[in-house]
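Here the complex is missing one protein chain, while the rest keep their positions.
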Amino acid sequence: MPKKDVHYSDYLQLDKILGAQVMESELEGAPAHDEMLFIIIHQAYELWFKQILFEIDSIAAIMRQPAINDNSPELQTVVHRLGRIETILKVAVHQIDILETMTAMDFLDFRDYLRPASGFQSWQFKITEAKLGLRYTERHGQEYYISQLRQEHIDLIKTAESQASLLDLVNDWLQRMPFFDKPEYWASYQPMFPAATGKHPFWSDYSGIYTESLVEGERQNIRYFETLFFDDTAHPERRLSARACRAALFIMLYRGFPLLQAPFQLLNSLLEIDEQLSTWRYRHVSMVTRMIGYRSGTGGSSGRDYLKGALDKHYIFREIAALASYLIERRRLPVLCRELEERLGFEARS
Amino acid sequence: MPKKDVHYSDYLQLDKILGAQVMESELEGAPAHDEMLFIIIHQAYELWFKQILFEIDSIAAIMRQPAINDNSPELQTVVHRLGRIETILKVAVHQIDILETMTAMDFLDFRDYLRPASGFQSWQFKITEAKLGLRYTERHGQEYYISQLRQEHIDLIKTAESQASLLDLVNDWLQRMPFFDKPEYWASYQPMFPAATGKHPFWSDYSGIYTESLVEGERQNIRYFETLFFDDTAHPERRLSARACRAALFIMLYRGFPLLQAPFQLLNSLLEIDEQLSTWRYRHVSMVTRMIGYRSGTGGSSGRDYLKGALDKHYIFREIAALASYLIERRRLPVLCRELEERLGFEARS
Amino acid sequence: MPKKDVHYSDYLQLDKILGAQVMESELEGAPAHDEMLFIIIHQAYELWFKQILFEIDSIAAIMRQPAINDNSPELQTVVHRLGRIETILKVAVHQIDILETMTAMDFLDFRDYLRPASGFQSWQFKITEAKLGLRYTERHGQEYYISQLRQEHIDLIKTAESQASLLDLVNDWLQRMPFFDKPEYWASYQPMFPAATGKHPFWSDYSGIYTESLVEGERQNIRYFETLFFDDTAHPERRLSARACRAALFIMLYRGFPLLQAPFQLLNSLLEIDEQLSTWRYRHVSMVTRMIGYRSGTGGSSGRDYLKGALDKHYIFREIAALASYLIERRRLPVLCRELEERLGFEARS
Partner (left out) sequence: MPKKDVHYSDYLQLDKILGAQVMESELEGAPAHDEMLFIIIHQAYELWFKQILFEIDSIAAIMRQPAINDNSPELQTVVHRLGRIETILKVAVHQIDILETMTAMDFLDFRDYLRPASGFQSWQFKITEAKLGLRYTERHGQEYYISQLRQEHIDLIKTAESQASLLDLVNDWLQRMPFFDKPEYWASYQPMFPAATGKHPFWSDYSGIYTESLVEGERQNIRYFETLFFDDTAHPERRLSARACRAALFIMLYRGFPLLQAPFQLLNSLLEIDEQLSTWRYRHVSMVTRMIGYRSGTGGSSGRDYLKGALDKHYIFREIAALASYLIERRRLPVLCRELEERLGFEARS
């Protein structure tokens, strides 16, 4: 049977999309022009959240595999899709400019009709946070959060929270990195510092160099260094294990090698995503302040205080970001042995 | 009867909005990941086109009045909403970045399933162009345009084309400007040049100064000057009458006066809108070229050639833009007489 | 004597501009590629700070006049130049993207050569903050600030701090607004609420309506309302007097009237500038964190902690922003009397 011709309007279901704007102010007999903008911009945001969730799910499906085949495009696909999420978030931030064309007085014209609805009820955004790695216990204003949402949405968020998040999957993936497990990689490695600490000789060297590079007033960092990278006991509050931290640091340090380029881009994209989410929250706070000042939100929250609270607490990949403190100058890096160098690159081919 | 509580999901009709994505590639049994993005970004564009149309209609409703009351916020509302359209278009341009995260190979994975649908079938965009002022006869690829659209959409566009467009309304509004009609404004005006030409003394002066300011090789401009500003016979191909051009030029020249500030912002916003639409088309051409090279579009058009054709021809407010050629230095401007100065400002009040 | 021909290179003094990049890493014999970017981006920032200062000075010169002539383009010029500062700041924020193409490891290659230089030593930025209205006592990390700068730059900043800032000038300008002083404006005003409080009848009405509109949990705001708008005694910690607050609120409420449009745009631009400055600081914190983690800055500061401190404290126009809490719905606004309406508009002219 021949396939029916596709038409733009049907394909995009424009009857649904363009027929989904009903202004409360109109129902109440006092049409407020700017309510249309208010509806449409939130719908546009929800469309983008759907797309972001679609990307996160596809990324998680790849990362969840016991082993990502390095000889396949899979890791590149992950990097590419994280990059797309970044780009979407940049547009989402820019989109706030449109909402800012609605002044405080314009908003007041219909604000009361919306009670007790609230952007807080965007369950897609909360699921996004959960799937990336935000835990319930880390959420700002937890009780409030339960009280505002419908049971069906709470369930969806709880389900997302109960599954391995992208952060968990990244931790697992980092832990699987084989660099320090395989003796053959390190056969000819020449330690500079005696490996007195019980660490792998490479890390003994690295600790030594790192310690030397600290300037006055930073000496105490060395203690965190030991905990962060070498305390292999379980710490429930940590999201990355010591072993995963070592792998991530190694990737950052030697990112020039072909095998480490995609892993480096992956880690970098996670930080970008956090930065864009955070910029979005920050601009959101500023906008809300200009719109309603220090009043309550339509949902009854303390408005900007809630948003400000989330701003600091909802940084998801902070443990990856923190590793930047422990980088050292390229010229001081321990020189890898030839076996490992080869493994990290392609065979000479040109 | 007490009003029902409003809930975010119901208010935004998220069941419709988030349930309107069906991938053709999935129906065909070969799901292509990037088709979701393709659907969602087009839906986001259509939402924004709906908003732009909503703003244009509200602006036209104000401009259509026989007289805009200067002692009301109406003109400011027009300016504000034109500014909002600008801001939306800037985000629309930025949004192309998201589509560009889809590479040519990703697009090929589902492109064939979409035939013969085409972005060309976005009737909202065509209505937007028509309501701003693009006439059917000025459209690039007219026949093609008829062949692609459904009758119901053609009817909508034809209806839009048959009504007074924003450009028409701006022309009417400019023609109503009273500055040169009211003798009392010009009671004490002292012409510098003898008003030999039959023009109002002010324009005699202005022509004289303008002619003096031309450098070598621009002398021929003076002919256009005469036609543009003083040929008051009807010219069907012109969108602005000579009288309207004089009013627009006067606004541009003396925009510092309180009464002319909002009119100046209005004219300026029209040029901004054209510039953003044009940037959007330009980035669109570039993107399509990178995506499909020099192949046919899914709708069968010559793809980028169509878009390039539209690029040059669909400049709607070009006659306003062209007036910039005829400005002169502020220090050489004819000095207005005191009566007029007062009318253009507020009474002294401080 | 005929003027010498101007040439692009000479006009822009490109020999100076393009000859001012000396890399410390090169002087030290270890050229680090990314140091060039580091130098050039900071030079580009300083050029833009010079431009911003040039605009602020020109704005202050207008605002410093005992009376701004409303029948002149002066206020529009102020608004236009504030808008330019906004646009420059938006590009300044975007410019951080360029610096973010320098990764932490790239920065480490030359970071140590720069000690103890620090972006903290940008005296132009500090003068900008001072001229806008940041007081020494409000600065985060005051002692540090003295210790880092050269005496000549401290002097420049102190001079800026000792002069009337833009915020001071805005306060003075708001105080001069004549709306409630002139009995004739209010001749036919019909109060709705008995003016028992000793306030002007208009403000009695406004307090009444505002109080009615408060929802549960916001009742306490009324106390701030009284203090903010009616405590006319001097409060050194306040930047806007009660009288200036009344004028600003009045402008925000009735901004649709022609006479209030430019004043409203002026107030709005100040908030935009604060928001852009604040976004700039926020992105700056994020970038520094990604670059150096939790290490000390090259100048010895606690790096991101300093920046985070400034983030909250350096909001200059916060008292204007706070007024948004006190707006009420347009449909509930007290109706002005006819005399005042006329004063706020143009005479009927159409």
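Which chain is which? They are A, B and C, in the order written, and residues in each are numbered from 1.
We adopt the following convention: a contact is a pair of C-beta atoms (placed from the backbone, for glycine too) under 8 Å apart; a residue touches a chain by one contact, two chains touch by 3 or more.
Treat the numbers as computed from the prediction; the structure is a model and nothing was measured.
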| item | value |
| --- | --- |
| Touch with the omitted chain, as defined above, among C:Lys16, C:Arg223 or C:Arg331 | C:Lys16 |
| Sole contact to the chain not displayed, among A:Arg115, A:His140, A:Arg318 or A:Arg343 | A:Arg343 |
| For chain C, residues in touch with the removed chain | 3, 5-9, 11-14, 16-22, 24, 28, 33, 36-37, 39-44, 46-48, 50-51, 54, 58, 80, 83-84, 87-88, 90-91, 94-95, 97-98, 101, 113-124, 150, 153 |
| Residue numbers in chain A that touch the chain omitted from display | 67, 69-73, 76-77, 176, 178, 255-259, 261-262, 341-343, 345-350 |
| Where the missing chain touches chain B, by residue | 30, 103-105, 108-109, 112, 215, 217-218, 221, 252-253, 255, 268, 271, 275, 278-279, 282-283, 286, 289-296, 300, 321-331 |
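Please note the rule applied: only the chains that are shown with their structure count from here on.
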| item | value |
| --- | --- |
| Same vs different contact residues, chain B with chain C, by half of numbers used | same |
| Most central chain, Cα average position | C |
| For chain B paired with chain C, centre-to-centre distance based on mean C-alpha positions, whole Å | 32 |
| Geometric centre distance via CA averages, chain B-chain A, whole Å | 39 |
| Multi-chain contact sites of chain C, meaning residues that touch two or more partners | 255 |
